[in-house]
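Here the complex is missing one protein chain, while the rest keep their positions.
Letters A and B name the chains as they come in the text, with residue numbers starting at 1 for each one.
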Amino acid sequence: MSTETLERAPVKEKEPLFSKRRKKIFSDPLNDDNPITVQVLGICSALAVTVQMKPTVIMAVSVVFVIVFSNLITSLIRDLIPNRVRIIVQLAIIATLVTLVSEVLKAYNYEMFKVLGAFVGLIITNCIVMGRLEAYAMGNSPKDSIIDGLGSGFGYAWIILTVAFFRELFGSGSVFNYPVFEKIGWASFPTNGLMVDSIGAFMVLGVLIWIQRTKTGYVEH
Amino acid sequence: MRQSNAYVLLFTAAMTIIIGGTLSVTNQVLKPAQMRSIELDSKTSILKAVMTINKGDDVLAIYKSQISGLVVDIDGQNIETDAKGAPIFADKVNILRNYKKDPKDREYPVYKFSSADNPGGVDAYIFPLYGSGLWNGIFGYVALEKDLNTIKGVSFGHVGETPGLGARISSPEIQDRYIGKTIFDENGTLTSVTMLKGEKRDPSAFGPHEVDGMSGATITAKGVNAMLDQYLHSYEKYIKSIKQQEEI
Partner (left out) sequence: MELLSLGIRSVFIDNIIFAYFLGMCSFLAVSKKVSTAIGLGAAVVFVLGITVPLNWLIQEYVLKLGAMSWISASFEEIDLEFLQYIMFIAVIASMVQLVEMIIEKFSPALYGSLGIFLPLIAVNCAILGGALFMVQRDYVLSEAAVYGVGSGAGFALAIVALAAIREKLKYSNVPDGLKGLGITMIITGLMGIAFKSFIGIAL
(Lines give C-alpha, C1' and ligand atoms only; values in the text may rest on other atoms or scores of the structure.)
Protein backbone atom coordinates (compact mmCIF):
# COMPACT_ATOMS: atom_id res chain seq x y z
CA MET A 1 0.00 0.00 0.00
CA SER A 2 1.67 3.20 -1.14
CA THR A 3 1.79 6.02 1.33
CA GLU A 4 2.55 8.66 -1.25
CA THR A 5 -0.85 10.23 -1.76
CA LEU A 6 0.31 13.85 -1.66
CA GLU A 7 1.61 14.14 -5.19
CA ARG A 8 -1.25 12.27 -6.81
CA ALA A 9 -2.88 14.16 -9.63
CA PRO A 10 -6.67 13.69 -10.19
CA VAL A 11 -5.85 11.27 -13.01
CA LYS A 12 -3.70 8.52 -11.55
CA GLU A 13 -0.37 8.38 -13.37
CA LYS A 14 1.72 5.29 -13.65
CA GLU A 15 4.66 5.49 -11.31
CA PRO A 16 7.95 5.27 -13.21
CA LEU A 17 9.92 2.12 -12.48
CA PHE A 18 12.82 3.99 -10.94
CA SER A 19 10.89 6.61 -9.04
CA LYS A 20 12.44 8.25 -6.02
CA ARG A 21 10.26 6.25 -3.69
CA ARG A 22 11.31 3.00 -5.28
CA LYS A 23 14.97 3.95 -5.18
CA LYS A 24 14.60 4.49 -1.45
CA ILE A 25 13.01 1.06 -1.01
CA PHE A 26 16.07 -0.41 -2.67
CA SER A 27 18.77 1.71 -1.07
CA ASP A 28 17.56 1.77 2.53
CA PRO A 29 18.46 -1.83 3.30
CA LEU A 30 21.90 -1.37 1.78
CA ASN A 31 23.04 0.97 4.52
CA ASP A 32 20.66 2.80 6.84
CA ASP A 33 18.39 -0.12 7.42
CA ASN A 34 20.77 -2.96 6.74
CA PRO A 35 19.16 -6.31 7.64
CA ILE A 36 22.25 -7.66 9.34
CA THR A 37 23.92 -4.73 11.01
CA VAL A 38 20.87 -2.67 11.93
CA GLN A 39 17.88 -4.99 12.03
CA VAL A 40 19.96 -7.80 13.52
CA LEU A 41 18.51 -10.45 11.24
CA GLY A 42 20.01 -13.26 9.24
CA ILE A 43 23.16 -13.58 11.29
CA CYS A 44 23.05 -17.34 11.66
CA SER A 45 24.02 -18.63 8.26
CA ALA A 46 25.88 -15.42 7.52
CA LEU A 47 28.72 -16.40 9.80
CA ALA A 48 29.11 -20.09 9.13
CA VAL A 49 29.70 -20.06 5.39
CA THR A 50 31.90 -16.97 5.27
CA VAL A 51 35.11 -18.93 5.74
CA GLN A 52 35.84 -18.64 2.04
CA MET A 53 34.59 -16.35 -0.71
CA LYS A 54 33.32 -18.98 -3.14
CA PRO A 55 30.62 -20.59 -0.96
CA THR A 56 29.67 -17.14 0.27
CA VAL A 57 28.93 -15.96 -3.26
CA ILE A 58 26.70 -19.00 -3.85
CA MET A 59 24.97 -18.33 -0.54
CA ALA A 60 24.43 -14.65 -1.36
CA VAL A 61 22.96 -15.46 -4.77
CA SER A 62 20.69 -18.13 -3.28
CA VAL A 63 19.43 -15.82 -0.55
CA VAL A 64 18.72 -12.97 -2.99
CA PHE A 65 16.83 -15.44 -5.20
CA VAL A 66 14.75 -16.73 -2.28
CA ILE A 67 13.97 -13.28 -0.86
CA VAL A 68 12.97 -11.82 -4.23
CA PHE A 69 10.77 -14.69 -5.33
CA SER A 70 9.13 -15.30 -1.98
CA ASN A 71 8.41 -11.58 -1.77
CA LEU A 72 6.95 -11.68 -5.28
CA ILE A 73 4.80 -14.77 -4.76
CA THR A 74 3.54 -13.67 -1.35
CA SER A 75 2.71 -10.23 -2.67
CA LEU A 76 0.82 -11.69 -5.62
CA ILE A 77 -1.41 -13.85 -3.44
CA ARG A 78 -1.51 -11.59 -0.41
CA ASP A 79 -5.23 -10.97 -0.73
CA LEU A 80 -5.97 -14.66 -0.95
CA ILE A 81 -4.13 -15.88 2.14
CA PRO A 82 -6.42 -16.58 5.10
CA ASN A 83 -5.17 -14.83 8.19
CA ARG A 84 -5.09 -17.89 10.40
CA VAL A 85 -2.59 -19.79 8.30
CA ARG A 86 -0.53 -16.78 7.30
CA ILE A 87 2.75 -17.83 8.92
CA ILE A 88 2.48 -21.41 7.74
CA VAL A 89 1.79 -20.33 4.17
CA GLN A 90 4.82 -18.03 4.25
CA LEU A 91 6.97 -20.83 5.61
CA ALA A 92 5.70 -23.18 2.92
CA ILE A 93 6.53 -20.73 0.14
CA ILE A 94 10.03 -20.17 1.51
CA ALA A 95 10.64 -23.89 2.07
CA THR A 96 9.60 -24.68 -1.49
CA LEU A 97 11.91 -22.05 -2.99
CA VAL A 98 14.82 -23.20 -0.85
CA THR A 99 14.18 -26.80 -1.86
CA LEU A 100 14.35 -25.68 -5.50
CA VAL A 101 17.69 -23.94 -4.91
CA SER A 102 19.05 -26.97 -3.10
CA GLU A 103 17.97 -29.41 -5.80
CA VAL A 104 19.49 -27.28 -8.58
CA LEU A 105 22.74 -26.91 -6.63
CA LYS A 106 22.88 -30.67 -6.06
CA ALA A 107 22.48 -31.27 -9.78
CA TYR A 108 24.84 -28.69 -11.24
CA ASN A 109 27.42 -27.76 -8.63
CA TYR A 110 27.81 -30.74 -6.35
CA GLU A 111 31.09 -29.49 -4.93
CA MET A 112 29.50 -26.34 -3.53
CA PHE A 113 26.50 -28.34 -2.40
CA LYS A 114 28.81 -30.44 -0.23
CA VAL A 115 30.62 -27.40 1.14
CA LEU A 116 27.42 -25.56 2.04
CA GLY A 117 25.68 -28.70 3.27
CA ALA A 118 22.93 -28.02 5.75
CA PHE A 119 23.29 -24.25 5.41
CA VAL A 120 21.35 -24.16 2.16
CA GLY A 121 18.35 -25.55 4.03
CA LEU A 122 18.91 -23.03 6.78
CA ILE A 123 18.00 -20.21 4.42
CA ILE A 124 14.44 -21.16 5.35
CA THR A 125 15.05 -20.02 8.89
CA ASN A 126 16.94 -16.94 7.78
CA CYS A 127 15.08 -14.25 9.68
CA ILE A 128 15.50 -11.79 6.82
CA VAL A 129 13.34 -13.79 4.43
CA MET A 130 10.47 -14.27 6.87
CA GLY A 131 10.94 -10.73 8.11
CA ARG A 132 10.50 -9.16 4.66
CA LEU A 133 7.44 -11.26 3.90
CA GLU A 134 5.68 -10.18 7.07
CA ALA A 135 6.85 -6.58 7.09
CA TYR A 136 6.56 -5.75 3.41
CA ALA A 137 5.27 -8.29 0.93
CA MET A 138 2.05 -8.91 2.82
CA GLY A 139 1.03 -5.31 2.35
CA ASN A 140 2.62 -4.04 -0.84
CA SER A 141 2.43 -4.42 -4.60
CA PRO A 142 4.43 -7.11 -6.41
CA LYS A 143 6.67 -4.60 -8.20
CA ASP A 144 7.58 -2.86 -4.94
CA SER A 145 8.07 -6.20 -3.24
CA ILE A 146 10.59 -7.26 -5.85
CA ILE A 147 12.57 -4.06 -5.31
CA ASP A 148 12.42 -4.47 -1.55
CA GLY A 149 13.60 -8.05 -1.96
CA LEU A 150 16.54 -6.97 -4.09
CA GLY A 151 17.45 -4.25 -1.61
CA SER A 152 17.39 -6.50 1.44
CA GLY A 153 19.11 -9.27 -0.48
CA PHE A 154 21.96 -7.04 -1.56
CA GLY A 155 22.18 -5.45 1.87
CA TYR A 156 22.72 -8.93 3.28
CA ALA A 157 25.04 -9.92 0.44
CA TRP A 158 27.55 -7.12 0.76
CA ILE A 159 27.96 -7.65 4.47
CA ILE A 160 28.64 -11.38 4.21
CA LEU A 161 30.94 -10.91 1.23
CA THR A 162 32.99 -8.36 3.18
CA VAL A 163 33.25 -10.66 6.18
CA ALA A 164 34.22 -13.56 3.91
CA PHE A 165 36.85 -11.46 2.16
CA PHE A 166 38.68 -10.70 5.39
CA ARG A 167 38.25 -14.16 6.82
CA GLU A 168 39.65 -15.87 3.77
CA LEU A 169 42.44 -13.35 3.31
CA PHE A 170 43.72 -13.49 6.88
CA GLY A 171 42.65 -17.04 7.64
CA SER A 172 43.90 -18.85 4.56
CA GLY A 173 45.95 -16.21 2.80
CA SER A 174 43.85 -16.40 -0.34
CA VAL A 175 40.89 -14.83 -2.10
CA PHE A 176 38.64 -17.15 -4.14
CA ASN A 177 41.31 -19.80 -3.60
CA TYR A 178 43.89 -17.61 -5.32
CA PRO A 179 46.91 -17.55 -2.97
CA VAL A 180 47.35 -13.81 -2.78
CA PHE A 181 50.16 -13.60 -0.28
CA GLU A 182 52.17 -16.28 -2.00
CA LYS A 183 51.91 -14.42 -5.28
CA ILE A 184 53.07 -11.11 -3.89
CA GLY A 185 56.12 -12.79 -2.49
CA TRP A 186 55.08 -13.22 1.15
CA ALA A 187 54.75 -16.98 1.08
CA SER A 188 55.15 -17.50 4.80
CA PHE A 189 52.30 -15.18 5.74
CA PRO A 190 51.20 -16.30 9.18
CA THR A 191 47.62 -17.27 8.53
CA ASN A 192 45.41 -16.54 11.48
CA GLY A 193 43.69 -19.72 12.64
CA LEU A 194 41.13 -17.70 14.59
CA MET A 195 39.87 -16.13 11.38
CA VAL A 196 38.93 -19.46 9.96
CA ASP A 197 37.12 -20.28 13.11
CA SER A 198 33.84 -19.00 14.46
CA ILE A 199 35.61 -16.53 16.69
CA GLY A 200 37.12 -14.66 13.78
CA ALA A 201 33.70 -14.38 12.22
CA PHE A 202 32.19 -12.83 15.33
CA MET A 203 35.06 -10.38 15.67
CA VAL A 204 35.09 -9.28 12.03
CA LEU A 205 31.32 -8.88 12.03
CA GLY A 206 31.42 -6.98 15.34
CA VAL A 207 34.00 -4.56 13.98
CA LEU A 208 32.13 -4.19 10.69
CA ILE A 209 28.94 -3.35 12.59
CA TRP A 210 30.87 -0.82 14.66
CA ILE A 211 32.20 0.93 11.55
CA GLN A 212 28.90 0.83 9.71
CA ARG A 213 26.86 2.07 12.63
CA THR A 214 29.31 4.86 13.40
CA LYS A 215 28.98 6.03 9.81
CA THR A 216 25.19 5.93 9.74
CA GLY A 217 24.89 7.20 13.27
CA TYR A 218 22.56 4.44 14.43
CA VAL A 219 22.78 3.77 18.15
CA GLU A 220 21.03 0.85 19.80
CA HIS A 221 19.65 1.26 23.28
CA MET B 1 -15.91 -15.57 3.44
CA ARG B 2 -12.18 -15.34 3.22
CA GLN B 3 -11.75 -16.29 6.80
CA SER B 4 -14.29 -19.09 6.89
CA ASN B 5 -13.18 -22.62 7.67
CA ALA B 6 -14.18 -23.88 4.27
CA TYR B 7 -12.01 -21.30 2.55
CA VAL B 8 -9.03 -22.04 4.78
CA LEU B 9 -9.31 -25.73 3.96
CA LEU B 10 -9.69 -25.03 0.28
CA PHE B 11 -6.71 -22.71 0.28
CA THR B 12 -4.44 -25.10 2.12
CA ALA B 13 -5.50 -27.97 -0.11
CA ALA B 14 -4.71 -25.89 -3.19
CA MET B 15 -1.32 -24.86 -1.76
CA THR B 16 -0.43 -28.43 -0.90
CA ILE B 17 -1.20 -29.62 -4.40
CA ILE B 18 0.69 -26.79 -6.07
CA ILE B 19 3.75 -27.15 -3.83
CA GLY B 20 3.74 -30.92 -3.97
CA GLY B 21 3.40 -30.79 -7.73
CA THR B 22 6.16 -28.23 -8.28
CA LEU B 23 8.64 -30.06 -6.08
CA SER B 24 7.88 -33.45 -7.53
CA VAL B 25 8.26 -32.21 -11.09
CA THR B 26 11.54 -30.46 -10.26
CA ASN B 27 12.83 -33.56 -8.57
CA GLN B 28 12.01 -35.77 -11.53
CA VAL B 29 13.58 -33.35 -14.00
CA LEU B 30 16.76 -32.85 -12.01
CA LYS B 31 17.23 -36.37 -10.77
CA PRO B 32 19.41 -37.63 -13.67
CA ALA B 33 21.75 -34.64 -13.32
CA GLN B 34 21.95 -35.16 -9.56
CA MET B 35 22.72 -38.84 -9.79
CA ARG B 36 25.40 -38.07 -12.31
CA SER B 37 26.97 -35.44 -10.04
CA ILE B 38 27.09 -37.80 -7.09
CA GLU B 39 28.48 -40.62 -9.20
CA LEU B 40 31.11 -38.29 -10.68
CA ASP B 41 32.11 -37.12 -7.25
CA SER B 42 32.68 -40.55 -5.72
CA LYS B 43 34.35 -42.01 -8.81
CA THR B 44 36.73 -39.05 -9.03
CA SER B 45 37.78 -39.62 -5.42
CA ILE B 46 38.51 -43.28 -6.12
CA LEU B 47 40.53 -42.52 -9.23
CA LYS B 48 42.45 -39.75 -7.48
CA ALA B 49 44.14 -42.37 -5.33
CA VAL B 50 45.87 -43.87 -8.34
CA MET B 51 46.17 -41.11 -10.91
CA THR B 52 45.94 -37.36 -11.36
CA ILE B 53 42.60 -36.22 -12.63
CA ASN B 54 42.60 -33.16 -14.82
CA LYS B 55 39.68 -30.88 -15.48
CA GLY B 56 38.60 -32.16 -18.85
CA ASP B 57 38.99 -35.86 -18.16
CA ASP B 58 36.06 -38.14 -18.78
CA VAL B 59 35.99 -39.63 -15.30
CA LEU B 60 33.05 -41.92 -15.93
CA ALA B 61 34.64 -43.47 -19.02
CA ILE B 62 38.00 -43.96 -17.30
CA TYR B 63 36.29 -45.53 -14.30
CA LYS B 64 34.20 -47.81 -16.47
CA SER B 65 37.12 -49.20 -18.40
CA GLN B 66 39.72 -49.31 -15.68
CA ILE B 67 38.03 -50.01 -12.37
CA SER B 68 36.16 -53.06 -11.24
CA GLY B 69 34.67 -53.38 -7.79
CA LEU B 70 33.79 -56.18 -5.41
CA VAL B 71 32.84 -56.45 -1.76
CA VAL B 72 34.46 -58.63 0.87
CA ASP B 73 33.93 -59.27 4.55
CA ILE B 74 36.49 -59.16 7.38
CA ASP B 75 37.77 -62.62 6.46
CA GLY B 76 38.46 -61.61 2.90
CA GLN B 77 35.58 -63.66 1.53
CA ASN B 78 33.52 -62.33 -1.32
CA ILE B 79 30.07 -61.06 -0.41
CA GLU B 80 27.47 -61.23 -3.14
CA THR B 81 24.35 -60.11 -1.32
CA ASP B 82 23.69 -57.79 1.59
CA ALA B 83 21.82 -58.56 4.81
CA LYS B 84 18.45 -58.28 3.07
CA GLY B 85 19.42 -60.57 0.23
CA ALA B 86 19.71 -57.88 -2.44
CA PRO B 87 22.79 -57.92 -4.72
CA ILE B 88 25.59 -55.76 -3.39
CA PHE B 89 27.77 -53.37 -5.38
CA ALA B 90 31.05 -51.86 -4.30
CA ASP B 91 30.12 -48.29 -5.08
CA LYS B 92 26.74 -48.56 -3.39
CA VAL B 93 28.16 -49.54 -0.02
CA ASN B 94 27.65 -46.75 2.51
CA ILE B 95 31.07 -46.38 4.14
CA LEU B 96 29.86 -44.08 6.92
CA ARG B 97 27.08 -46.45 7.87
CA ASN B 98 29.47 -49.36 7.86
CA TYR B 99 31.96 -47.43 9.97
CA LYS B 100 29.40 -47.37 12.75
CA LYS B 101 29.19 -51.14 12.76
CA ASP B 102 31.61 -53.38 14.54
CA PRO B 103 34.61 -54.01 12.22
CA LYS B 104 33.73 -57.70 12.15
CA ASP B 105 30.31 -56.94 10.66
CA ARG B 106 31.26 -54.40 8.03
CA GLU B 107 31.07 -54.68 4.29
CA TYR B 108 34.45 -53.85 2.71
CA PRO B 109 34.51 -52.69 -0.93
CA VAL B 110 37.62 -53.37 -2.99
CA TYR B 111 38.37 -51.60 -6.26
CA LYS B 112 40.81 -53.15 -8.71
CA PHE B 113 42.54 -50.76 -11.07
CA SER B 114 44.00 -51.66 -14.44
CA SER B 115 46.19 -49.08 -16.10
CA ALA B 116 45.41 -48.08 -19.68
CA ASP B 117 48.06 -50.32 -21.20
CA ASN B 118 47.15 -53.37 -19.13
CA PRO B 119 43.45 -53.99 -19.59
CA GLY B 120 42.27 -57.08 -17.76
CA GLY B 121 45.27 -57.12 -15.42
CA VAL B 122 45.36 -55.60 -11.96
CA ASP B 123 47.84 -52.82 -11.30
CA ALA B 124 46.47 -51.53 -8.04
CA TYR B 125 44.00 -52.29 -5.27
CA ILE B 126 42.01 -49.42 -3.80
CA PHE B 127 40.36 -49.56 -0.36
CA PRO B 128 37.92 -46.98 1.05
CA LEU B 129 38.57 -45.59 4.52
CA TYR B 130 36.67 -43.69 7.19
CA GLY B 131 37.74 -42.18 10.49
CA SER B 132 37.41 -39.27 12.93
CA GLY B 133 39.45 -36.13 12.62
CA LEU B 134 39.47 -33.29 15.09
CA TRP B 135 36.02 -31.90 14.36
CA ASN B 136 34.21 -34.41 12.24
CA GLY B 137 34.70 -37.35 9.95
CA ILE B 138 37.65 -37.91 7.67
CA PHE B 139 37.59 -40.36 4.80
CA GLY B 140 39.35 -41.36 1.65
CA TYR B 141 41.01 -44.14 -0.29
CA VAL B 142 44.34 -45.90 -0.07
CA ALA B 143 45.71 -47.56 -3.20
CA LEU B 144 48.25 -50.38 -3.01
CA GLU B 145 50.47 -51.52 -5.87
CA LYS B 146 50.25 -55.04 -7.29
CA ASP B 147 52.56 -56.26 -4.51
CA LEU B 148 49.87 -55.25 -1.99
CA ASN B 149 52.62 -53.69 0.10
CA THR B 150 53.69 -50.45 -1.49
CA ILE B 151 51.33 -47.53 -1.40
CA LYS B 152 50.57 -46.23 -4.88
CA GLY B 153 48.72 -43.21 -3.57
CA VAL B 154 46.10 -41.93 -1.17
CA SER B 155 43.24 -39.50 -1.50
CA PHE B 156 41.78 -37.98 1.66
CA GLY B 157 38.70 -35.88 2.30
CA HIS B 158 37.22 -34.40 5.42
CA VAL B 159 33.89 -33.11 6.62
CA GLY B 160 35.12 -30.09 8.51
CA GLU B 161 38.75 -29.98 9.52
CA THR B 162 40.44 -26.64 10.04
CA PRO B 163 41.56 -25.04 6.77
CA GLY B 164 45.32 -24.58 6.78
CA LEU B 165 45.75 -27.21 9.48
CA GLY B 166 43.82 -30.47 9.47
CA ALA B 167 42.30 -29.69 6.09
CA ARG B 168 45.75 -30.09 4.56
CA ILE B 169 45.14 -33.83 4.40
CA SER B 170 43.25 -33.27 1.14
CA SER B 171 46.14 -31.40 -0.43
CA PRO B 172 48.51 -33.15 -2.88
CA GLU B 173 51.43 -31.97 -0.73
CA ILE B 174 50.42 -34.21 2.16
CA GLN B 175 49.00 -37.05 0.08
CA ASP B 176 52.15 -37.36 -2.02
CA ARG B 177 54.11 -38.17 1.14
CA TYR B 178 52.50 -41.61 1.25
CA ILE B 179 53.59 -42.66 -2.23
CA GLY B 180 56.13 -45.44 -2.08
CA LYS B 181 55.72 -46.22 1.61
CA THR B 182 55.19 -49.85 2.56
CA ILE B 183 52.66 -51.28 4.94
CA PHE B 184 54.33 -54.61 5.84
CA ASP B 185 57.69 -54.77 7.59
CA GLU B 186 60.53 -57.29 6.89
CA ASN B 187 58.89 -59.93 9.07
CA GLY B 188 55.62 -59.68 7.20
CA THR B 189 53.79 -57.89 10.04
CA LEU B 190 51.26 -55.29 9.03
CA THR B 191 52.51 -52.02 10.50
CA SER B 192 50.58 -49.50 8.34
CA VAL B 193 52.07 -46.07 7.73
CA THR B 194 52.24 -43.58 10.56
CA MET B 195 52.24 -39.82 10.31
CA LEU B 196 54.66 -38.45 12.88
CA LYS B 197 54.11 -35.47 15.13
CA GLY B 198 55.61 -32.18 14.02
CA GLU B 199 56.88 -31.29 10.58
CA LYS B 200 60.53 -31.69 9.61
CA ARG B 201 60.14 -31.24 5.88
CA ASP B 202 63.17 -33.46 5.15
CA PRO B 203 61.96 -36.51 3.22
CA SER B 204 65.10 -38.55 3.91
CA ALA B 205 64.45 -38.48 7.64
CA PHE B 206 61.63 -41.02 7.48
CA GLY B 207 61.55 -44.78 7.37
CA PRO B 208 59.48 -46.85 4.95
CA HIS B 209 56.53 -46.82 7.32
CA GLU B 210 56.56 -43.18 8.38
CA VAL B 211 55.58 -39.88 6.83
CA ASP B 212 56.16 -36.30 7.93
CA GLY B 213 53.49 -34.77 10.13
CA MET B 214 51.50 -31.57 9.90
CA SER B 215 52.52 -28.79 12.22
CA GLY B 216 49.57 -27.75 14.37
CA ALA B 217 47.35 -30.58 13.19
CA THR B 218 48.39 -33.42 15.45
CA ILE B 219 44.88 -34.56 16.32
CA THR B 220 43.88 -34.80 12.66
CA ALA B 221 47.11 -36.69 11.97
CA LYS B 222 46.31 -39.12 14.77
CA GLY B 223 42.88 -39.60 13.21
CA VAL B 224 44.45 -40.41 9.84
CA ASN B 225 46.86 -42.88 11.45
CA ALA B 226 44.06 -44.64 13.31
CA MET B 227 41.93 -44.76 10.17
CA LEU B 228 44.66 -46.26 7.99
CA ASP B 229 45.70 -48.70 10.67
CA GLN B 230 42.20 -49.95 11.40
CA TYR B 231 41.15 -50.40 7.80
CA LEU B 232 44.40 -51.96 6.62
CA HIS B 233 44.06 -54.49 9.43
CA SER B 234 40.47 -55.12 8.41
CA TYR B 235 41.57 -55.81 4.84
CA GLU B 236 44.58 -57.86 5.96
CA LYS B 237 42.95 -61.24 5.49
CA TYR B 238 41.83 -60.25 1.98
CA ILE B 239 45.32 -58.98 1.15
CA LYS B 240 46.93 -62.17 2.39
CA SER B 241 44.49 -64.32 0.41
CA ILE B 242 45.34 -62.46 -2.82
CA LYS B 243 49.06 -62.81 -2.11
CA GLN B 244 48.62 -66.53 -1.61
CA GLN B 245 46.77 -66.81 -4.90
CA GLU B 246 49.58 -64.97 -6.69
CA GLU B 247 52.12 -67.40 -5.34
CA ILE B 248 50.30 -70.38 -6.70
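Basically, a contact is a pair of C-beta atoms (placed from the backbone, for glycine too) under 8 Å apart; a residue touches a chain by one contact, two chains touch by 3 or more.
Not measured: the values here are computed from a predicted model.
Engineer: Can you list where chain A touches the absent chain?
Structural biologist: Residues 37, 40-48, 87-88, 91-92, 95-96, 98-99, 102-103, 117-118, 121-122, 124-127, 130, 194, 197-203, 205-207, 209-211, 213-214, 219-221 of chain A touch the chain absent from view.
Engineer: Which chain B residues would touch the chain omitted from the figure, given the whole complex?
Structural biologist: For chain B, the residues touching the absent chain are 19, 23-24, 26-27, 94, 96-97, 100, 134, 136-137, 219.
Note that in this section only the chains that are shown with their structure count from here on.
Engineer: Show me the residue ranges of chain A that touch chain B in the complex, using the header's touch definition.
Structural biologist: My answer: residues 51-52, 80-85, 89, 92, 96, 99-100, 103-104, 106-108, 110-111, 113-114, 171-173, 191, 193, 196-197.
Engineer: Using the touch definition from the top, list the residues of chain B that touch chain A in their complex.
Structural biologist: These residues of chain B touch chain A: 2-3, 7-8, 11-12, 15, 19, 22-23, 26-27, 30, 33-34, 37-38, 40-41, 162-165, 216.
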